[in-house]
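With one protein chain removed, the remaining protein chains of the complex are shown where they sit.
Here is chain A:
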Amino acid sequence: MSYKNTTETSVTVVNFWRKLGRYTIMALLLCRIDGAVSAVADAIERPAIESHLVEHSVLMAASYAGSHLIAVGERGLILRSDDDGKSWQQQPSPVSVTLTGVDFSDEKNGYAIGHGGIVLRTVNGGAEWKVQLDGRTLAQNLLQKAEASKDEEAIYQAKLLVSDGPDKPFLDMLLLGPDHLIVVGAYGLALETKDGGKTWVSWIDRIQNYFGLHLYSIRKQADRILIAGEQGFVAFSTDNGQTFATLETPYEGSFFTAQLLGDSEIVLAGLRGNTFISDDNGADWKNIKNPISASILASFINANGQVIMANQAGILLGLTENRLVPLTRKRLPPLTNILEKTNGSVLALSVNGPVSIDVGDLK
């Protein structure tokens, strides 16, 4: 019952400010044109400043680039570690928005995504980053395409997007090659590039996300692609993303992370620790028992094929025989993401910087 309340409240809130926002942002944008030039630029155009707080700031994601690690987080922070997460050095970043994801296809080529519709690209292992996409450009591109297609509904939606300004984050990414990237985000944003960010193809049409729900997680296994999001929304493709079907799930709360196992297994986890598993590509779902009711925000499949999850209570959980078992006793700060390190231990990212969890602690 309480889930329903939550959902209703957030829907009302979201609609409320979305509507209002469109008008006010438009007014604001108009104002800004003839207003004074301020020294503080918008976060999407403002390079991140050097910080000594990097190891105690809100970090969101990390990835190996060859043998070194790159992590991203609040205020455009991009960090590099050459000692497997023991120490971190800040790298220059062209933006000050919160970065929500990072991934590398090899030691040189990688992307980071974040708020403001930002996609950053590096071709030198994370030393330099260039903006490949921002919310303003994105909205303009979508509008142009819509106008070319003469689809009234699409034009209307694209115009709204333009007037909103760059206020929509990308929330997860799927990197399939040095130039092939799929990003998903707030209000149903989903885009694909196959040329390293030069041109983008919208996936919004192929996903039946009529309410513009936030998309929190995208996963791929063989030809299966799964996108999980707000209010129990799950889109599922078995043809490598050409078409998507919406899966019925037994939960109306949000899914923040997902995993695809074997040939037909799907694991979903999210709000208040709710976790479900299906072994028939989403036809039937089983509830997974979880002793901790804190939201699960991240997961990975470790070298042994076990699903490891991290929750907001700062605890790692392991999926064993349809139940989640706490793997850590000590409470860490709320965890935002986890990554299996090459030595088998876990690098957790938290609202208070990176935390390395030794393999020993997992048992």
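Throughout what follows, a contact is a pair of C-beta atoms (placed from the backbone, for glycine too) under 8 Å apart; a residue touches a chain by one contact, two chains touch by 3 or more; residues count from 1.
Going forward, contacts and distances are computed from a predicted model.
One chain of the complex is hidden; its UniProt record names it "SSD domain-containing protein", one of "SSD domain-containing protein", "Deoxyribose-phosphate aldolase", "NADH ubiquinone oxidoreductase 20 kDa subunit" or "Cytochrome c oxidase subunit 1".
Across A:N209, A:S237 or A:S254, the single residue that touches the chain missing here is A:S254. From the options A:S96, A:Q132, A:N209 or A:T328, the residue with contact to the chain not on display is A:S96. Note that of A:V40, A:A222 or A:A303, the residue touching the chain absent from this view is A:V40.
The chain not shown here touches chain A at positions 5-6, 9-10, 13, 16-21, 23-25, 27-28, 32, 35-36, 38-40, 42-43, 46, 49-53, 58, 60, 74-75, 96-98, 100, 115-116, 164-167, 169, 171, 214, 216, 230, 253-254, 256, 271-272, 295, 297, 312, 334, 336, 351.
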